[in-house]
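Encoded as structure tokens, here's the structure I'll be asking about.
Here the complex is missing a single protein chain, while all its other protein chains stay put.
Letters A and B name the chains as they come in the text, with residue numbers starting at 1 for each one.
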Amino acid sequence: MSETADTVVLRTRELRKTYGSQAALVRAVDGIELDVASGETVAVMGPSGCGKSTLLHLLGGLDRPTGGEIWLAGRRVDRMSEKALARMRRDAVGFVFQAFHLMDELTAVENVELPALLDGRPPRAARRRAAGLLERVGLADRAGFLPAALSGGQRQRVAIARALANEPLVVLADEPTGNLDSAATVEVLRLFEDLHVAGQTLVIVTHDSRIAATADRMISMRDGAFIDETRLTGGTSGNLAGLAGLEG
Amino acid sequence: MGKVLLICRLAARDLRRRPAQACLLLLVIMAATATLTLGLALRGVASQPYERTRAATNGPDVVATIGTSGQQLSAQVRALLGTPGVTGHGGPYPVASAVVRAGSRTAVAVAEGRDPVPAPVDQPALTQGRWVRPGGVVIERAFADALGVSAGDRITLNGRPFSVAGIAVTAASPPYPDFCEAGCYFSVGNAPGAVTNPPSGLGLIWLTQADARALATGPLAYVLNLTLANPAGAQALATRYDNARAHTDKPVLTSWQDLRAADAFMAQDAQRILMAGSWVLGVLAVATVAVLVAGRMAERTRRVGLLKAVGGTPGLVAAVLLAENLVLALAAAGAGLGAGWLAAPLLTSPGAGLAGTPGAPSLTLPDAGLVVAVALAVALAATLVPAIRAARTSTVSALADAARAPRRRAWVTAASAWLPVPLLLGTRLAARRPRRAALGAASIAVTVTGIVAVLAYHAHAGQQSDAGSGGLPNPLLGHDQQILFVVTAVLGALAGLNAIVTAWATVLDARHSSALARALGATPQQVSAGISVAQVLPALPGAVAGIPLGIGLFAVASSDGG
Partner (left out) sequence: MQQEVVLALLAKEPSHGYQLRARLRQALGPLGDAMNAGQVYVTLTRLEKAGLVTSEPSPGLPDRPDRKVYELTPTGQQRVTDWLAEVGWPGPAPAEFHLKLVAAASARLADPLTIVDVQRRELFRRLRDAQRAAMDEPDGSDAGLLLEGLVLRLQADLRWLEACERHWTGRKEPR
């Protein structure tokens, strides 16, 4: 994979999130320093309870940090008002959740055009773009279906299309394949690969190594802090046949 | 543009998904708005027919009742006619008292002697039959209804037989039974003098002057109708005359404004009942809607989190929550306006004494606007707090689908451990949602308040009708009771709806805990009893509080005028 461009899309400094009071203080996120370049895919792995989901929520403006700074495309996020955060979530960030979180009473295409409508786009343009995105994720024939009529993998793909609705700077995915079986996981994997090739910046939190293997960088997290970083790009690993037991 | 479309779409879809709840909300608010509409419609009822009657009969601006005769009479009449501003007159007409007997009914009436020729001022308008002739009398319409006679029947006055030549209405005095409401001059075999306690239920009959004089058992009184150049000054004139009176044998002047007020007074009772009723219903409606809205909060929270995660501002989120309920409130306002408008004619019969056909009562645009505003206010009051709270919840916790977790109350848990199982379950269930328990208590309190006020009214009215009008049915009283019945019925219906809504919300909230209790060994009967207890417990203090509140409400409502 080629080296990524040198504009930094997402940056954190000394990011902190704590809960509770003195006796029962929980450091969910403890001094995180992160730089994500444009077009890069970063995977954050760790055991459950290590704070990776909290980190993602902070990055996406869904939660407020207790300390530290978050910079998104040059703007400071941690100090924004609720309204400005909402705007940011519309324009700059696309979120993909483990539980999909689609609106049950809207069809697939209506779900995908939701962020565009929130942004004030004219309904027709929003609908066109939504239909195009659904085609991109391979669900053009399911545009008029309700989420209840879609499989888990299809729902997650709709959610990914929704995250792309307003051409976000970065897509944040929280355990995107957590609720999916292996076949659906492959569908989502393919999508993430396509997005990566198209130059989309991705930050994925996962405990599934398959998803992590699609990233350029893989960061291990434990107890709220980064403990290790692996660069996965550059060179192949060598002989696949040997792995399959075909030698000798 | 896109945002408005989004809000509409979400609201429409949500309404379609839960039609039963939408209907409940609609019915609840409709009950309050319909009652309010009735009250407002009735406000306009009495004054309009009075204007019409006045125009149709060429009603007087001032009515002078004179208790002297002979020379003094002429002098006073001359003085009155000479007052500056007086442009025309009718009379003076002799007035005698008479005991009327029609069939089995007996009443006391004032008999006014008139000419067969139409008078220039105050010529009563006939609704049946013909004008007076020798031996033929014309009876005022409300009085005729109470007596149960119509044109062509035979009655006796002071023992003499007469036939009923016709039925008519007039603007010169209030209709039966409030004839003396604007002040009158009455004598039955006594020396003439102003009466301090006229018996209620005095009727009005017209006959020829000769018949009137023949009927008189004591001295006659006289009635003089005047028109003024400036009708608006009638009240001032009457007051001046009143202040200048040194002796009681000077004329008593009544202005047309006082007469109109007396007419309106009749409808006042009914209107007061309806307004008080509307308040009670309004409060009950707010409580019911609040419980309805709170019951669906858990599901709403997740949707709120989702909207915020996708980029909705807190304002938009609140708008989505409010939009549905406001739309329903508007629909309920419309339905209530329609229902009230259709029902109002059924309740406007005490215009009987006035030349008003029981047609469409007047509903001005400001009235309609008020009803709509009230409906919106009810929906807003009930939805505002949950909407604001939802908009301010952190997005993350909203997505995690935590319905607002019930707060732990250690003392309740500890105390209820001593109670038998159903009470234990019920107490803990009720303590999980103190706000809903409070709303339940308030609803019961309001309902009991209404019921107690109604009972107090009945007791009071019973006393009143005993001090009665010689056994004739008092049309006013019957009419008021009719209205009260309607209000009570609506209150009962709304209270029923409230009970259903509260029960539904309780069961919904208790699903998880009751299933858990069953899994741990409680019997289904214990669980059902527990859920019932959870609702009854808050109702008890509410019912107790409602009794003094109801008495207070009745006192306040009837204190403006009795």
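In this section, a contact is a pair of C-beta atoms (placed from the backbone, for glycine too) under 8 Å apart; a residue touches a chain by one contact, two chains touch by 3 or more.
This one's a predicted model, so the numbers in the text were calculated from it and none came from an experiment.
K.L.:
Of the chains you can see, which ones touch the chain that is left out?
P.N.:
Every shown chain touched by the left-out chain: A.
K.L.:
Touching the absent chain in the whole complex: find that residue among A:L189, A:V205 or A:I219.
P.N.:
Reading the full complex, the residue touching the unseen chain is A:L189.
K.L.:
Just name the one of A:E14, A:D181 or A:D228 that touches the chain not displayed here.
P.N.:
Of all options in A:E14, A:D181 or A:D228, contact with the hidden chain holds for A:D228.
K.L.:
On chain A, where is the contact patch with the chain that was removed from view?
P.N.:
Where chain A meets the chain not shown: residues 47, 182, 186, 189-190, 193, 209-210, 212-214, 218, 228, 230, 232, 235-241, 243-246.
Criterion: only the chains that are shown with their structure count from here on.
K.L.:
How many Å are there between the centre of chain A and the centre of chain B, using C-alpha atoms for each centre?
P.N.:
Each chain's C-alpha centroid was found; their separation is 63 Å.
K.L.:
Can you list the residues on chain A that touch chain B in the complex?
P.N.:
57, 60, 62-63, 82-83, 86-91, 95, 97, 99, 101-103, 105-106, 110, 114-123, 126, 162, 166
K.L.:
Please name which positions on chain B make contact with chain A in the complex.
P.N.:
These residues of chain B touch chain A: 1-3, 5-6, 9-10, 13-14, 16-17, 302-303, 305-316, 394-396, 399.
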